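This is the structure I want to talk about, given as structure tokens.
Moving on to chain A:
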Amino acid sequence: MFLTLLPEITLVVLAFVVLTTDLALDRQSRAFLPYLTAAGMLLAVIFTIVFALPGDKPQLIFGGMLRHDWLTFVFRLVFLFGALATVLFSAGWERVARRGEYYVLIITSTLGMMLMGASADLVMLFLAIETTSIPLYILAGFITEDDKSTESGFKYLLFGAMTTAIMLYGFSMLYGFSGSTNLYWIAGALMSGELPFISMMGTVILVMAGFAFKVSMVPFHFWAPDVYEGSPTPIAGFLSTASKAAGFAVIIRVLLTAFPLEAFGGVDWTMMMAIAAALTMSVGNLIALAQTNIKRLLAYSSVAHAGYILMGIAAASELGGLSVVFYIIVYLVTNLAAFGVVAVAERTLGSNDLEAYDGLSRRSPALALVLLISLLSLAGVPPMGGFIAKVLVFAAAVEANMVWLAVVGILNAIVGLYYYLIVLKRVYLFRSEEEDKPVPIPRPSAVALTVCLIAILVFGTIIAPWFDYSGIAAGALF
Partner candidate 1 sequence: MSTDVILFLGLAAVAIGAALGMLFSRNAVYSALFLILNFATVAVFYLLLGAPFIAMAQVTVYAGAIMVLFLFVIMLLGAEELRKRGKLGWQQPLALLLGFVLVAETAYLVFVRGDLVSQIVPAAADYGTPKDIGILLFDNYMLPFQVVAVLLLVAMIGAIVLTKDDRKIERKTSEEKA
Partner candidate 2 sequence: MDIAVLIEWIAKSAILIFILLTGFAYTTYYERRLLALIQNRVGPNRAGPFGLLQPVADGVKLIFKEELTPAGAYKAIFLLSPILTMVPALVIMAVVPWGESINLFGREIFLGLTDINVGVLYLLSIASISVYGIVLAGWSSNNKYAMLGGIRSSAQMISYELALGLAFVPSIMMAGSLSLLDIVRQQGDGFYLWSLLGIIEGGQTGGWFIFTIPGLFGAAIFYIAMLAEVNRAPFDMPEAEQELTAGYHTEYSGMKFALFFMGEYIKMIAVSAIFSTLFLGGFSGPGVYESTIPFMGITIGPWPILGPIYLGLKIVASLGLMIWIRATFPRLRYDRLMGFGWKVLLPLALANVFLTAIWVIIFQGFTG
């Protein structure tokens, strides 16, 4: 039983090692800390694959607190990969690179995400969400001498605390209705059919408030642009990928297990999620059109992508689950690459305004290429991974008799393509006066960007294995 928790234990040990090494080292040699962190996370990845492979049958472990299945497994790797890339991007980002606490916070946040992905009990789930969020609040406001960063941390904290309180209220209702905190018990209690529809639906809404905040679903998306803009860029990437993935991991598990569709007569939460999905992607894409700051633009784009993923959830089918998992994996590598480019470019450009990106292709062709591939993948252009992911969520919506949702999705994809292309136009076609100054890429960032780039292309061309893995992972829910 403890072997299945070995990756998490590794992370806890790693956090303590980093914290104590930080104390022992002087300022110069602290540059070694990100590599130590990355090595520890790689070890956790290896442990996940070698020791923590789930069996054929999902099992509830630690007194029903965690569920060990393929979904847990896949999400563990997703979170670890996101954290690994974030750490590598941070190594080249001078203001945080040598701060031991920074890496400790990333590690514990990752630990919380891994537990979020596996939680099968409300108590565990709540603690996991807090373990994820509290380090992220601090990370967003980490650069205390920068007012924007402080503002971002504070806003994130206030929004987070508020939605968590609402969610907790929903949890208390769930416990009251079912007499248990275990998701599978709750499902049984709700299935007995004694509860009025309105109290069940009300509970879904309350609980969803907390999750919606994590994935920046409309109307809980207001924090995203401000927080992304102010927080350290690697952290903005982490927030928009791993943290969002953790939110979705919880949403699919809780909605599909604790609120089985059979418990609702006729009208159920799928309709609500479909409307939320349509709103989220439309709002995200339309506001993104007006942005002049690349971090804010990527923030609204990530709101829009949350909408696409919600389509798969609204389908509430096996294909829907599969498409969600696949989309999250592709979105993770793509968005990490995009934010990685921003983090690298920020060092030399000194600004996140779109104008600063004029003529980037002449200053650093490699960086421009990564941006091209990742933005095209976000837009959903073949042969990038983003295309397959979009096709899958649209297919899920159509299969679930929500053709209108698929149509909204396709219209949105066109809007998205437009603003991604505006960025690329600046990068490739515009000229600037500083073209002779190259943009250097730090070695660790280069490694991470290369891996992401290869992954985007592989996901888009060799589809079958990833499709199968996503299917297995999603199958754990049904």
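Candidate entries met the following condition: all candidates are chains of the complex that A comes from, given by their letters.
The criterion applied here is as follows: contacts are C-beta pairs under 8 Å (C-beta built on N, C-alpha and C of every residue); 3 or more make two chains touch, one makes a residue touch a chain; residues count from 1.
Remember, it's a predicted structure, so these values are computed and weren't measured experimentally.
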| item | value |
| --- | --- |
| Interface partner of chain A in the complex, by touch - 1 or 2 | 1 |
| Residue ranges of chain A in contact with candidate 1 within the complex | 5, 12, 15, 19, 62-66, 99, 101, 104-105, 108, 111-112, 115, 123-124, 127-128, 130-131, 134-135, 137-138, 141-142, 144-145, 153, 194-196 |
